[in-house]
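Take a look at chain A:
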Amino acid sequence: MEHAPLLTMRNITKTFPGVLANDDVSFDVHAGEVHTLLGENGAGKSTLMKILFGLYQPDSGEIRLRGEVASITSPTSAIEQRVGMVHQHFMLVPTLTVAENVALGLPSNRGFRTDLDAVSERIVEISEQYGLSVDPSIEIWKLSVGERQRVEIIKALYRDAELLVLDEPTAVLTPQEVDDLFVILRQMTANGTGIIFISHKLHEVLELSDRITVLRNGKVTGDTTPSETNRQQLAEMMVGREVKLAPDKPHVDLGLARLQLRDVSVKGDRGTIAVDGVSLDVHAGEIVGIAGVSGNGQRELAETIAGLRPAESGSSVTIDDADLTKAGPARTRAAGLAYVPEERMKDGAVGEFEVSENLLLINHGDPKFRRGPLFDFAKIREHCQRLVDQFSVKTPSLDTPTSSLSGGNIQKLIMARELDSRPSVILAAQPTRGVDIGAAEYIHSELIEQRNVGVAILMISEDLDEVLGLADRIAVMFEGRIVTVIDREAATREALGLAMAGG
Partner candidate 1 sequence: MKAKRMLKLFAVLFAMTLTAAACGSGDSTSTTTSECGSDLAVAAGESVTDLSVALVAPSAKDDVAFTQSMVDSLTRLGIEPQITDGTFVVEEAAAAIRGYAEDGIDIIVAHGTQYGGSLAEIAPDFPETSFIWGTSADNQGIANVFAYYPEADQGGYVNGLIAASIAGADGIGVVGPVEAGDAVAYIEGFTLGAEAGGSSTSIVYTGSFSDVALATTTAEAHAANGVAVLTGTSQSAVGAVNVATANDLPWFGTQSNTEAWSSDLTVASQVYHWDVVLADMIEKIEGGTLGGEAMALTLENGGLVMEFNGCYDLDSSVKSDAEAAIEDIIAGEIATK
Partner candidate 2 sequence: MKRLTGGIVPLGAALVAFLFGAIMILTLGASPVEGLGAMIDGAFGTGDRVAATAVRATPLLLVGAGITIAFRASVINIGGEGQIIAGALLSTALALAIPDTPKVLLIPLVILAGIVGGGLWGAIPGVLKAYASVNEILSTIMLNIVAIQLMNYLLRGPMIDPVEVGTSRIPQTERLTDNAAFPTLIEGTRLHLGVPMAVLAAIIVYVILFRTPLGFRLRAVGHNPDAARAAGISVERNIVSALSMSGALCGLAGVVLVFGSESLRLVTDGGSAGFTGSAGFNGIVAALFGGLHPLWTIPSSFLFGSLLTGATELQRELQIPNALAIALNGLIVLFVVSSDKVRNWLDLRLDRSMSTPRSETAEAAVPLETDDLEEALEETT
């Protein structure tokens, strides 16, 4: 007789006000296998996993662990039933040490007092067993992203997780680090651990998974194995229609260098050099993509170009020959920069503001929106309505609080606002991260359109597919430096991956 699956989730349904997040979803995982959950943002993967981890209760349906009906009421009960989770946004306390983060929530051998020495010993054991080297006594904020992920995995292993959920674990890793991670994961499955792997990177999914379940709009739309399917088929199961994986790009003659970076060095939040002597030109009519693994100075570089972070002396940033090195964000924007920041809810939009207010964020001072000292709301509405229509931002009204829009629509809102400023340079960081495929297609086509009319575009992206699909030239950043600049035609995924790892 066959063993009962490690996990069975049967007929799970979960609704939120106005939204059917999971609609009769069934899903199981056997010990020793990697079962991938594939789907776009909003397809219901996270909700399903939060139900599994006890953060939500399903409206109906049942969960069985090892064949027994399980009641998972809280993260604690999930952990007690040996379910572990590595969240996409790491659940680590930056000011605590590795050992403290691991020990958090567990009873101590010494009662009231912590027993970090014992915890550290066990961490060393686990890290040796799985090749997850990390110093237990170091504070999290001092660690790299890859190391933090290792801590997350150690946390789960320390709790003897038999079932481990990994939510988008490769988003922040280099291809080589991804390979290392896969080695670790395979070792875990060999030891009998069941793994739920959540990703939308199709080639990784095909490489790692034993089985694949695809979700769309809260429903299961496909249940397959890598041998039975391919990328195109998976993409279509995810989106529900035919998908064009690469946009059309006409040839455009290069114009003058509109954005010029010379020897740009920048300190990061910790006071160490994060960007180290970067020089780069972006010409009118081209998209330069900056590829690289998160944390190699891209964010600091973008912030410096946008005037948000001071550059070290000797650096120079110019747009159309105007020196903006020390200009600050207002003057930089006045000089023709449009900025689509990496974290849209943190830097791009004010969540509590209405849609119209966010559309007005960068040009609210424009006299054309005023009558005397006061806002001319009629004109403002007209202007905002035009932008919303033009960029097909889906919103119930102009007065809707922005935070209640979907990620894709907020991103379109930001694009609408930024592109409307008739920029000479667009700086777009992770323009489609966390955005549904439809919106991503739209955003890509808008960027190409701007390129075609002579705007210089610098796009920072950790998504290699995006960079390869959109950029005319590709610069790879590693440890604060630009290690190589390759023309699109000469670029291969492998060469880029090597460069991203510093090779």
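For anyone wondering why these and not others, all candidates are chains of the complex that A comes from, given by their letters.
Quick note on the criterion: contacts are C-beta pairs under 8 Å (C-beta built on N, C-alpha and C of every residue); 3 or more make two chains touch, one makes a residue touch a chain; residues count from 1.
Only a predicted model underlies this, so the values are computations on that prediction, with no experimental measurement involved.
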item	value
Candidate from this complex that touches chain A, chosen among 1 or 2	2
Touching residues (chain side chain A, partner candidate 2) in the complex	16-19, 21, 41-42, 44-47, 218, 306, 308, 328-330, 332-334, 339, 341, 345-353, 357, 360-362, 364-365, 370, 373-375, 394-396, 403-409, 434, 436
